[in-house]
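Complex shown without one protein chain; remaining protein chains in place.
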Amino acid sequence: MVPTQYYLVLSAILFGLGVAAFVFRRNVITIFMSIELMLNAVNLSFVAFSQSMPATNAHKLDGQLFVLFVIVVAAAEAAVGLGIIILTARNRQSLNVERVDLLKL
Amino acid sequence: MNGFISHLTSTLSEGTGFWVLTFIKILLLLFIVLTVNAYLTWFERKVVAHMQSRIGPHRVGPHGLLQPAADGLKFLFKEDVMPAGVDKFVYLLAPFLALTLSLASLAVIPFGPQPLPFPFFGHQINLWITNPDIGLLILFAITALGVYGVALAGWASNSKYPLLGGLRSSAQMVSYELALTMSVVGVVLMANSFSLTDIINQQDSSKYGFLGWNIIGIHSFTQVVGFLCFFISAIAETNRVPFDLPEAESELVAGFHTEYSSFKFAMFFIAEYTSMITVSALCTILFFGGWHSPFPAAPFWHFTHYLPSVTLLPFGLWVIYDGIKYETIWGRLVLPLIGAVITAIGAALLIFPAANEFIQAPFWLLGKVFFFLFFYVWARGTLPRFRYDQLMNIGWKLLLPVSIVNVIITAGVVLLRTKP
Partner (left out) sequence: MSAPLIIFFVLAALAVIGAVSLILQKHPIHSALSLIVVMVALAGLYLLMGAEFVAAVQIIVYGGAIMVLFVLVIMLLNAGEEERTDFSKLAKFGGLPLALALTGLLAAAMVRHGSSIPNLETPGALAPTGQLSTLLFTTFVYPFELTSFLILVAIMGALVLAQREKS
């Protein structure tokens, strides 16, 4: 049987790795993917807390429902964000985030 | 030696025996499915040929029965070309992914309700590999991941036509996935569960026969619309005619698998035919009563239990008769042998009533799956293919709204019919 702490520590490690990817990578699509990694880490801790509650608790399944909402919001954000990325890449001819740091072209 | 055997027996009757049994079942199912795949290609070539007033494979073995073996050997011995400039890891990953996902979806398909009458060291041998509570969702998850095989194959080939074919094909698969999942929600509402065995059990046909199947749905509501949406979306998902523009020979050379030769192309091929088998099995399970016979279970209809023997015996005798008069020597030797085996199985079913009762459920399931496979091949021989914009129009503007309306109406009828 796996203690709940193990899941939470794994979630913390994944979140830290997501932050590291966000800081280090220069490609704007990879940075966007690191945001998805951070959201996944948070989902893991939601489900870990949900399964740690006793079955008699009325709020036991709330964590899993939150995960569904997080997934839906991530989907909506990915759709619009990738649209913006495509347009920006066409305008600036580059996917490097350091060339997109001025409002002027 | 005796100590070793008793130690083995005692280990196998505990938890590890379950894993060993599952492993054996997986190997057996893989072997059977790969053979069925090979002979499905033979069947397709023969049927399409007869529809076009020609004969089809004829020379390699009697009635062309060794043609799949010849094709397999050809695939193995062809030169394995890897184009320059490809991303090697993704290029090799794509067919592997497609094949693995196709074969993995067979793990949740149930083939019969009763376990085998003899246990395996104390473990019951069910006629399925696993029966999870969310079996249907697992099938959809595997279908959703199947897009990657096509998209990555198209991209990794470092060439224009495969890239276009791969992009078009993956866009088509993602569009029809929505209609696929929505058209099944009506069935799930009626069965109140995602488990495939629960869905089959809900279509209980013991009183009304085939009227209990979901396609007529005397227990709840007819799912004709759902079935049509599901079948059309499934043909589009598996990239078959009439939705095979992305891999059509006259349009895009060969679409996303242009740059794949020999065994890698064979992997895509096997993946496509295996997903055909999975979709046909899903159609029968969800809409056509699975393993239920179309006749009611009342004692008056008991004579229909002899249908397996009644179909196998004359077929075996006909194969023997055809083999005796065949042109080549091999045909005169092998065909009567095959016919004798089929006749023996038919006779054994008549002699042993216990085996006959056991074989009823798998017989009806496999018969219906065979009918749907024939329908797939029939569509391939008959229909022209859709243009890409027509294809996307059908997926988004026709099938998705129709399946959503089907869900709403089915939900309403189920609500009215359930007693509070």
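Letters are used for the chains, namely A and B, taken in the order the chains are written, and counting of residues starts over at 1 for each.
One rule holds for everything that comes next: a residue touches a chain if its C-beta (ideal position, glycine included) is under 8 Å from a C-beta of that chain, and two chains touch if they have at least 3 such contacts.
Just so we're clear, the structure is a prediction, and the values are computed from it rather than from any experiment.
The chain that is not drawn here is touched, among residues B:42, B:111 or B:155, by B:155. In the full complex, chain B touches the omitted chain through residues 87, 89-90, 93, 132-134, 137-138, 140-141, 143-145, 147-148, 151-152, 154-155, 163, 166-167, 170-171, 174, 177, 181, 192, 194. In the full complex, chain A touches the omitted chain through residues 1-21, 23-27, 29-30, 32-34, 36-37, 40, 43-44, 47-55, 60-62, 64-65, 67-69, 71-80, 82-87, 89, 95-96, 98.
Keep this in mind: only the chains that are shown with their structure count from here on.
A separation of 37 Å divides the Cα centre of chain A from that of chain B.
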